[in-house]
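Sending over a structure as structure tokens; questions will come in a sec.
A single protein chain has been omitted from the complex, and every remaining protein chain is retained in its original position.
After this line comes chain A, so read on.
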Amino acid sequence: MSAVTDAVRSTAPGNPIGQSIRDSLVVAKRNLIRMARIPEVVIFGLIQPIMFVVLFSYVFGGSMDIGGSTEPSVYREFLMAGIFAQTVTFATAGAGAGIAEDMHKGLIDRFRSLPMARGAVLTGRTLADLVQTALTLLVLAVVALLVGWRTHTSFGEVLGAFLLLLLTGYAFTWIGAVIGLSVRTPEAATSGGLVWLFPVTFVSNAFVDSSNMTPWLRHIADWNPFSATVQACRELFGNPGVSTSDAWPMQHPVWASLIYSVLIIAFFRTLAVRKYRSAAA
């Protein structure tokens, strides 16, 4: 015990950006270790989208009209971009629940009492979620290939689509962070993180051709940030589902998706960091 009083001291901060990156990586590593030790979470996160792939393509496949074709194989190709995009947004719930649990267990208190970069706890968490999302997408892409999904464009475009999906997923985890910091229990963060995603992902072009919707609903679907990512992926994959809408995001889905994601990150990250700073567990 004598060494307890050894002069081990916290050093004064160096470059704040360097510190912010280092701290975020330390927290990201911690969250990745956790994920590796609780593989159930990752596995259950995979079951739901795989189920959606199978259910939607076989149950709805025969009765969907995509660009004048009712071929199940056409719907399957149409569907995948939607499922991919929905899957990345579901990372929101994981991020929210994780942060709420850290609050609940007093870990956020510990972090907040340390001389670390203010946003690092949240950035570290969202980065770890990004890794998990990438893994999920990889598995899901393999399943999609197995049920007959194909891309018809260059490798670069396909890669671009996946990067856009990851960016969208990353943006949505910041919404999850705000939810996680706003609720009292991890359970509330899980359900609170999921409920609103159903209307967001269903009132969109993800599962049906939005041109068949009532005009006002179609308007919402066309301007839904989520639709932009879906449409961008369809174009980049060369999958069926050309949008007939003249809404700007549907005409320029890649740009729209990028802009939406950056705006979501800018807004929700600011909000989350502010909440974190005043968090009272």
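Heads up, the rule we're going with is that contacts are C-beta pairs under 8 Å (C-beta built on N, C-alpha and C of every residue); 3 or more make two chains touch, one makes a residue touch a chain; residues count from 1.
Throughout what follows, contacts and distances are computed from a predicted model.
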From "ATP-binding cassette domain-containing protein", "Peptidase", "Methionine biosynthesis protein MetW" or "Anti-sigma factor antagonist", the hidden chain's UniProt protein name: "ATP-binding cassette domain-containing protein"
Residue, one of A:55, A:114 or A:195, that touches the chain absent here: A:114
On chain A, residues whose C-beta touches the chain left out of the figure: 1-14, 19, 22-23, 26-27, 29-30, 33-34, 37-38, 105-107, 109-116, 120, 278, 280
